[in-house]
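A single protein chain has been removed from this complex, and every other one stays in its place.
The block that comes next holds chain A.
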Amino acid sequence: GVSAETPSKSLAMNEDSAAPTPTRPTGKSKQQLNIRAELEKRQGGKPLLNLVVIGHVDAGKSTLMGHLLYLLGNVNKRTMHKYEQESKKAGKASFAYAWVLDETGEERDRGVTMDVGMTKFETDSKVITLMDAPGHKDFIPNMITGAAQADVAVLVVDASRGEFEAGFEAGGQTREHGLLVRSLGVTQLAVAVNKMDQVNWYQERFRDIVSKLGHFLKQAGFKDSDVFYIPTSGLSGENLTTRSKVADLTAWYTGPCLLEQIDAFKPPQRSVEKPFRLCVSDVFKDQGSGFCVTGKIEAGFIQTGDKVLAMPPNETCTVKGITLHDEALDWAAAGDHVSLTVTGMDIIKINVGCIFCDPKEAIRACTRFRARILLFNIEVPITQGFPVLLHYQTVSEPATIRKLVSVLHKSSGEVLKKKPKCLSKGQNAVVEIQTQRPVALELYKDYKELGRFMLRYVGSTIAAGVVTEVKGSTYPPFPTKHIVILYSSAFFDIAS
């Protein structure tokens, strides 16, 4: 039932409130204070940051982060030694550090990251959830899932002769990753100019890369003050956790090392007070009854024993356990990347892309919606009926552009042309998108983090957009919001 749940929940968090407050607004705000206090307490004053590592294939992302983790002491010396031996045997000696994050046999055999590798580490003032994304063009869908959950990013570029150029030109991933990560809401970026030892820490090379990248990143929408450039060498470990002492570098570079820069990132505001939302990025069966789902909590918070609703399947289940970085917890809040053990639902019904939400303020699912999109450098013009791949949070669903509603002016947003014949690169437009199967999504104006999506076609990203309106078939659950508000106003009168 509606009202039965709220009192117990608010009371559980709220032992010192005088009158029973089943009202969502006041009850929640008291909880919000508490939850924030709890969050602070749990992290010992260290806020949580989700970091994604991106960049062109072979820029050295996995090696860079693997070595960083090792230097921080997060990798057992014996394990590291084992990786060194095995990788040498496999003829991939230089990949030893990458093996910390590339764990599947396939990845090690081929020396490529194929799926996002996730782990955690701590800096002086932050707790970082690290996501190592694949750089290869074919694995961009996996990279998008990782980047959608990130707050900040580290872009790795290879400083070696010709390599930076290869990654930065049209076919490389440096640009696409930069654009993607910006379109997904990341505003702070640290650029690791890697393999500097290959160019003898030559300042001119560094400056050249900084100026080319800086120009591009600014166009992509990053503020100059939010982008930082750090020269590094992932393989030798220079300038990762401590400032390098290499004479060639210290002669001209006096800035921070990579770890210091990561520590200096500003943590984003978490919407703990909004209704609970978690995007499922993995489903698997663990020991015991029920099954596990992994994902980032985008809004609100969750406690063991809570009932949650999964959309679009429209099924409820109970949260039996919460795990954050292999630690069992009683509760978790927005920003946490958790594993939930749930019972009361068939595992078949849930797949990657489902969104778990608060049953009382549920997310909508639909097959058709209206959105404002910005087109990237596309080769083919977009016409009505164009087939695309919709990437929304962890979902990737085939869809068609049903209607071309209008073309907008890039800065002012006013309508330039209604019902255009086709759309070309660089345009700002309003379109209607229809998906094959229902997708659960939120409007951009309600949830900034949950209102963005990307459109891809034949292996490249063609547009980024925000959801403006939900149309077509939706099956929202019973509008409990209205009842709760009525309820609360009644109680308000009594209380006052």
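Note that in this section contacts are C-beta pairs under 8 Å (C-beta built on N, C-alpha and C of every residue); 3 or more make two chains touch, one makes a residue touch a chain; residues count from 1.
Going forward, contacts and distances are computed from a predicted model.
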{"item": "Per UniProt record, name of the chain withheld from view [\"DNA replication complex GINS protein PSF3\", \"WD repeat-containing protein 46\", \"Dolichyl-phosphate-mannose--protein mannosyltransferase\" or \"Protein pelota homolog\"]", "value": "\"Protein pelota homolog\""}
{"item": "Touch criterion as defined above, residue of A:Q261, A:S281, A:T341 or A:Q393 at the omitted chain", "value": "A:S281"}
{"item": "Touching the absent chain when the full complex is considered, from A:G305, A:P387, A:G413 or A:G426", "value": "A:P387"}
{"item": "Residue of A:D138, A:D346, A:D446 or A:E469 touching the missing chain in the full complex", "value": "A:D138"}
{"item": "Omitted-chain contact residue, chosen from A:D58, A:D115 or A:D336", "value": "A:D115"}
{"item": "Interface residues of chain A (partner: the chain not displayed)", "value": "103-107, 110, 114-119, 136, 138-139, 141, 281-285, 294, 326, 350-352, 379-381, 383-387, 389, 398, 400, 417-419, 421-422, 424, 456, 458-459, 471"}
